[in-house]
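The other protein chains are all here in position, but one chain of the complex has been omitted.
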Amino acid sequence: MKKVFVFLLILSLCSLLTACGEQEDPDSPASLYLAVQYGMQYAPVYVMQELGLLEEALPGVELQWSNLGGGSAMNEALISGSLDVAFMGIPPVLIAIDKGADYRISCGICVPPAQLMVRADSGITQLSDISEQQRIAVPSITSIQHIMLAMACQKQLGDAHALDENLVAMTNPDAYIALSSGSQVAGHFASMPYIAYEQADGFVSILDAEDCLGSGASIVCVTTPEVAENEQLHNALLDCLQEAISLINARDEQVLQIIAEREHITLEEVETYLDWEGSLYASEVYSLTELGEFMAEYGYLSKDFAGFSSVTWETAVEGQPSDAQDAE
Amino acid sequence: MSLLQIDNLSQRFSNAGQQHTAFSELSFTLDAGEFLCIIGPSGCGKTTLLRSIAGFLTPSSGQVLLNGQPVRSPGQHCAMIFQTFDQLFPWRTVLGNVSYPLLVQKKAANKRQAKEQAERYLDMVGLRNFSSYYPHQLSGGMKQRVAIARALALQPSLILMDEPFASLDADTRTMLQRELKRLWSESGLTVLFVTHSIIEAIALSTKVLALGAGPPSLRLFEDNPVQGPRGQLKTPSSPGYSEYWSKLNAVVRP
Partner (left out) sequence: MIDNKRSKRLKSLLYTVLGIGLVIGLWQLMALLLDQPVIFPPAASILSSLWQGLTDGSLLLRTGYSLRLILIGMGLSVLLAVLLSLLSMLIRPFAKLSHILISALDPLPGIALLPVAILWFDLGEKPLLFVMVHSILWPMLLNILNGFASVPVIYDEVGRSIGLKGFHLIRSVYVPASIPSILAGFRTGWSRAWRALLSSEMVYGVIGNRGGLGWDIYSKKVYLDMPGMFATLIVIMLIGIFIEKALFDNIERVTVKKWGMRI
C-alpha cells in the first residue's frame, strides 16, 4: 500500500512539473513537432519533408518529425502536448474534439481510395453475405475504414453496428497476409497500395468510399491552437503542403522518384497508384460534414456535430463531391 | 547363516580425475539381534559403508549380502536414520511421517491400520501427544525420535543409523541413547550405528567395528568386552571400560 502512495505522489509531481514546463513563447517557436503515418496517402507530407520546403519557409525553426501508427496514437500525442502538427484521418479528430481537445483541422492533403476487398471464391458480393464467423480487417477501430463500413452497414443493412462483431484491427500488411492465407479474414478494407496488390492477387472489391459516403474522405492536417494562431507559421505550413500537392499533381519527376523510394515501388507503379480511381491529392477537406453527422447520430460521438467550422480552423476549405469528380 | 555378510567390499570414488579410496577389502558378518557400532575418524569411510549396505552406493568391488541376497538398491530390507533433523517430510504430520511408509511398503492394509500401528510406535518413543504436529513445531530431539519410530514401525531386518544423535545437546543425547538401548532390547532388532564418539560406541554396542585412518590390518572387529545389564547403557563405572576406551582410541586416533 505504501508503495502505491509513493508511486502516486511521484506521478502527481511529475505531471505538475510537465504542466508548468509547457509554457513557451508562442511567437517564435524554437521547434515544431510533426508526426506522419505510413502510406501513399501521406505523400504530400513526405514530399514536403524530402524537398525541405518547410525548412526553407521557416528558417530558424527546428522541425522534429516522428512516425506514428494511427489516429489513436496521434490523438494521444496531441493531447499530451508532445505534438504540434499531425496528419491523420477525420474520425479520430472528431472523437478527440468531441472529448474536449482544442486542436482543429487546418486543411486536407489527400483523398485516398478505399475499397473493401474480399476473396473471389468467398461468395461475398454484398455486406449481407458476410457470415458471423467471417472477419473484416480494418486498420483500427475508429479508423476512416471502420466508419465507412459502419455507414455502408447503415445504408445496406439498416444497422450501423451490424458488423461490429466481425471487425478485427490489423495493419495493412498483416491484413494482406491474413487475407491471402485463406483464413477467417474474409475481407480487408484496404488502402493503397494494398488495394492494388490484392486486386493483382485476384481479390475483388465489393464496396468503396463512394458507396459509403458518396465521395472519398480526406486525410487531414491537424494543428494545435498555438500553431494556428501563429499566422506566419501556419501559412508557411499550408503553403508548403499546397506546393507538394501541386508537384504531385503535376507528376514532377523528382517527386515521383521520392514517392517510389519511400514506398519501395517502381515509377510505373507510382503513376498507376496516383491515377487510381478515387485517388485525389487536394488541400480541400472532403466528407467532413457527412462523417460528423453520421458519427454523432450513431453514437460514435457523445455530442451533436456542430458543423464544418466547429472542427476546423478558418483556413480549411470544404471540398464539394462534384469537384472531386471533376478532378478525376 | 548370518543376517549380514560383507564380502571383500571396496568403495573408490574418482573426483576431478583423482582416485580416492573410502575403504578397501572389508569383510565381516553380523548375526541378527546384534548392536554394531561402527567407529572411526572423519573420512575413514564409515558413512560410505553404511550407505553401501543401504544400497545407495554400488560397491566398486566385493558385495553386501543380506539374508544371503545381494543388496542392489535402497528399499525395504533396511530402514535408515540420518544425522540431520530434516529427515522428516515437513508436509506430513508426525503421525503421517510414521504411517506413510507403512502404506508404501504395504505393511498396513489400510490407512486406519497404518495409523494405529504408527500410534503404537509413537507411544514407544513418547510422542503420542504430538502426532498431529508438523515437524517444524518439534525440537531436534523430538524429530530424531519420530525418525526412530518411523524406522521401528517398518520392522526391518536391519536398522542403519548414521550418527543420529550427533547434532543433539548432551542431555538429550544421553536420554535418546538410553531409549534406543531399551527399544533395541525389547524388540530384538539388529542395529548398525555409525558414530565418531568412542563413549557412545562403548555405551550402546554389543559389537564394535573400528576403522582407522591406517591400513586394513589395523582394523578391529570384535565383541564389546565391556559388560553391563542388558537394555542399559554402559558407563565409565562398568568393568573394563577405561581399558577398552584406550584400545579403541589407539585404533581411531593413532
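Descriptive notes on the structure:
Letters A and B name the chains as they come in the text, with residue numbers starting at 1 for each one.
Criterion: a residue touches a chain if its C-beta (ideal position, glycine included) is under 8 Å from a C-beta of that chain, and two chains touch if they have at least 3 such contacts.
Computed from a predicted structure; not experimentally measured.
Which of B:28, B:134 or B:221 touches the hidden chain is settled by the complete complex: it is B:134. Of the options B:28, B:89, B:221 or B:245, the residue whose C-beta touches the omitted chain is B:89.
Contact with the undisplayed chain is limited, among A:135, A:234 or A:262, to A:135.
Note on the undisplayed chain: of the listed residues A:34, A:127, A:151 or A:178, the one touching it is A:178.
Contact between chain B and the unshown chain involves residues 54, 56, 73-76, 78-80, 82, 84, 86-87, 89-91, 100-101, 104-105, 134-137, 150, 154. Summarising the interface, chain A meets the missing chain with residues 1, 4-5, 8-9, 12, 15-16, 19, 71-72, 75, 79-80, 92, 95-96, 99-101, 135, 140-142, 165, 167-170, 174, 177-178, 181, 183-185, 300.
One rule holds in what follows: only the chains that are shown with their structure count from here on.
Distance from the chain A centre to the chain B centre is 83 Å, each centre being the mean of its Cα atoms.
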